[in-house]
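A protein chain is absent from this complex, but the other protein chains hold their places.
After this line comes chain A, so read on.
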Amino acid sequence: MLEVRNVDAGYGSTVILQDVSLRVEEGEVVTIVGANGAGKTTTLRTVSGLVTPKTGGVFFEGEEISKLQPHDVVDRGITLIPEGRQLFPDMSVRENLLMGAHRRDARGVRSETLEEVLGLFPRLGERLDQHASSLSGGEQQMVAIARGMMARPRLLMFDEPSLGLAPIIVEQVFDVISKVAASGMTVLIVEQNVWHTLKAADRGYVLENGEMVLDDAADALIENDHVRQAYLGI
């Protein structure tokens, strides 16, 4: 469904990603594991069209999308739930969620989608008319995820959804991600919480200094010595 093929990418003249390739098949949950600054966010931003590859290409359902503007990538059905939530602070929770359904294919059915999404996040239903900035960190993360789902994407990408959250909230976030995955959604996820993520994923890639050094089934990566030492601390 998604294929990143031999991509070099970065910011200005700085090259961050070098010859990065990865694939995500329909219905899969795939994770990218890597240290701080390895280029995980840059990879997701490249898929989203926020970063344009210098060489190589990004393909979605066989079509090249690496030259599209971010809003066109969203229209194709790829939604990124960004690192750090990035809500619209002066809008209500409801308006934030409606913004998620801005995409053409999602707009017409947004009331139905809202019902469905609120089923997954009952707490948000009680907070619909509050300003997003007045919510707790965990609630804000839930809004960010719910807003991403409002786009009814074909591929949903998560960037560090549990960053900075209390352990009990982290559990809830992973719970939601598992439910989303179980519903058949194709997921590409980047997480510092490597153990949790590999448990939830089908396959994983290991990114180090902008290069893919490993890829394997998630349970194989959990058994991998390098992964255990460098990322699981075992």
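Convention: a contact is a pair of C-beta atoms (placed from the backbone, for glycine too) under 8 Å apart; a residue touches a chain by one contact, two chains touch by 3 or more; residues count from 1.
What we mean here is this: contacts and distances are computed from a predicted model.
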- Name the absent chain as its UniProt record does, using one of the following: "Acetyl-CoA acetyltransferase", "Iron-sulfur cluster-binding protein", "Branched-chain amino acid ABC transporter permease" or "Zn-ribbon domain-containing OB-fold protein". "Branched-chain amino acid ABC transporter permease"
- Of A:87, A:124 or A:173, the residue touching the omitted chain is A:87
- Of A:151, A:165, A:181 or A:221, the residue that touches the missing chain is A:151
- Query: So which of A:23, A:131 or A:228 would be touching the chain we can't see?
  - Reply: A:131
- Query: In the whole complex, what residues of chain A lie against the chain that is missing from view?
  - Reply: 48, 50, 69-71, 74-75, 79-80, 82, 86-92, 94-95, 98-100, 102-104, 107, 128-129, 131, 147, 151
